[in-house]
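With one protein chain removed, the remaining protein chains of the complex are shown where they sit.
After this line comes chain A, so read on.
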Amino acid sequence: MTTSATKRDYSLIGRDAQRAVETGLSAAEWYHTDIPRKEMKELMKREDGPAIRDTALWLGGMVVTGGLGAALWGSWWCVPFFLVYGVLYGSASDSRWHECGHGTAFKTRWMNDVVYQIACFMIMRNPITWRWSHTRHHTDTVIVGRDPEIAVMRPPDLFRLILNVFGILDAGYAMVDMLRNAAGIISREEKTFVPAEEQPKAIRVARIWLALYAATIVAAFAMGSILPLMLIGLPRLYGAWHHVMTGLLQHGGLADNVIDHRLNSRTVYMNPFSRFVYWNMNYHVEHHMFPMVPYHALPRLHAMIKHDLPAPCPSILAGYREMIPAFLRQLKNEDYFLKRSLPPTAKPYREDFEPQALAAE
């Protein structure tokens, strides 16, 4: 472990952003495990079947649980239905937004686009802004000052993390962003990754969403009940916990400013329910290394390249057992991180590329 902590500047227009560009850390060439072209083509192959099945289960599950929750509204029997509805709305939408944003969930383009728009609305992420922010996230994964999607900055703000288990801050920021965009304003930071020709689209979507939320609030007042908001909007709060739980594991506590996803991303074995909600993004090293591989092929990709990757965390609990102590140590020394050991079968890290990451212990 290094002893002198370096204060990080996470602003996209700040000191570290400039330094990352100057040093070539930004837009660098990342490490990839070698996979023969024929096998890679098989892995990348698109299908509609798995995503149609999963989308029917997802949206069908929402209709059933939301319908029963609404029918039983006013009694305690509605609670379990809203608990499930909330996770499908406020957490499964995170992975659907993500995978359809990559355009890999379905073979048919319009299906990706429709599910992407629905999921973006649920997770409260402007489909234009977030498409571009996620593009940057893949170019500059956990590069300080460049990646707009770093969930846990150093030193970690644990209070913020806890509030976000219930979506409180993220949903609040999303509402502010929506109002700002609807007023026709694109922030300076957004302008760093959303091209000028795309910005009017972000404004148009924000205005449509504002109308939808306004209609929901009007319906709640008209009915004298928060039930409409329990179905639209609030599930982003009471159902957020699962996507926060899985999302923090993606990069939490690992190295920053490296160009090898084996050092800054985490693969975690998960139960089938979480993998359904999360659409297999628990194979996160694999996803970052090969974003072209659809979610349903990630287990096959994992089996193919695990000899070249750090050992996966065996469970969500195991992931948190290593991540939380790392967060606590980062409160005292923000240079601390978990170094991923490679199996003997793996290609070693490039020592000339990752000197700080490999020196740390």
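Going forward, contacts are C-beta pairs under 8 Å (C-beta built on N, C-alpha and C of every residue); 3 or more make two chains touch, one makes a residue touch a chain; residues count from 1.
Rule of thumb we're sticking to: contacts and distances are computed from a predicted model.
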Among "Extracellular solute-binding protein", "Heme exporter protein B", "Rieske family ferredoxin" or "4Fe-4S dicluster domain-containing protein", go ahead and choose the protein name stored in UniProt for the chain not displayed.
-> "Rieske family ferredoxin"
Given A:8, A:96, A:131 or A:146, the correct residue touching the omitted chain is A:131
Touching residue (missing chain; options A:36, A:74 or A:195) | A:195
Among A:11, A:139 or A:216, single out the residue that touches the unshown chain.
-> A:139
Option from A:19, A:46 or A:300 whose C-beta touches the chain left out | A:46
Absent-chain interface residues of chain A come out as 27, 37, 40-41, 44-46, 102-104, 107, 128, 131-132, 135, 138-139, 195, 197-198, 290-292
